[in-house]
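Heads up, one of the protein chains got dropped from this complex, but the rest are sitting where they should.
And then subunit A:
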Amino acid sequence: MQLLMVQSKLDFKRAYLRNPRFFIFSLLMPIVFYLLFTKVMMTGEMPASFAVQYMLSMTTYSLILSNVFTLSTLLADDQKEGVLDLIDLSPASRGYYYGAKLINIMLINGLSVLVIFITAAFSNQIVLDWTVWLQTAGWLWLASAPLCLIGLSISFLNDSNLIQLAANLISFPLAILSGLWWPISMLPKNVQWVGKHLPVYPINQIGQALGTGQSVAWGSYGVTMIWTLVLGGLVVYLSYHKRGVRA
C-alpha cells in the first residue's frame, strides 16, 4: 500500500503538476471551447438548457482528452524513458505502476469535471439542484473508466509516434461522431449509426439526461457497460502479450 501511495504521489507530480501539456490540452482547451461557444459565438438569447448541455459535452470532451490523449501519451513517454524497465528489473510488479496511474487519472477526471462545472456555473449563471450537480458529476467521473481503458490500450502500441497518431485519430472523431461538438442528427444516417455505437455517445446521452432532467435510456448504461468490459478485456490481454525488452 505504501508503495502504491509513493508511486501515485511521484507519478502525479511528474505527469500532471509539472506537465504544462496536461493543463493546456485537458483542462484549458475544453474550457476555452466552452466559453467560445457559449459567450462569443452565441448571439442573441441563449437557452438555459444549451449552457447545461454544452457544459456536459465539453466535460465529456475534456475526459476524452485526459484519458485517451494525455494518458496514452504519458504512458508512451514512460515506456520511452525506461520507467517500466525500472519496475521489471525490481521485485515490484507492473500492477503498482498501473494502479498508481489509475488512481491519478481518476483524481484528474474528478478535477476536470469540477473545474469545467465551476467555470460553466459562474460564466453562464447555471443554476441546478445540488442533487443534479452531484448525479451528473458522479456519472461523468465513473463513466471516464472506459475512456481510461482506451488510453491504456493505445499505449500498448509501443511506438510513441504511432501512439500520438492513434490518440489523435481516436480522440477527435470520437468527440465529433458522439455528438459532443454538434448534434449527431446533423450527421448522415450511417455515420449516426456508427456514432451511437461508440462508447462516448451513451456516456454523453446519460450525462445530458441527468443534467436536463430527462429520463435516462437504460440501453445507454448497457452499451457503456459492454464497452467497459470489452476494453478491460483488451487491456488485460495486451498487458500479458505485449511485454517486451527495450531494444
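By definition in this document, a residue touches a chain if its C-beta (ideal position, glycine included) is under 8 Å from a C-beta of that chain, and two chains touch if they have at least 3 such contacts; residues count from 1.
One rule holds in what follows: contacts and distances are computed from a predicted model.
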item	value
Chain not displayed: protein name in its UniProt record ("Putative aldouronate transport system substrate-binding protein", "ABC transporter family protein", "Stage III sporulation protein AC" or "DNA polymerase-3 subunit delta")	"ABC transporter family protein"
Among A:Ala48, A:Val83, A:Val132 or A:Leu187, the residue in touch with the chain that has been omitted	A:Val83
Residues of subunit A in contact with the chain not shown	2-3, 6-7, 10, 13-15, 18-19, 77-78, 81-83, 85-93, 96, 245-246
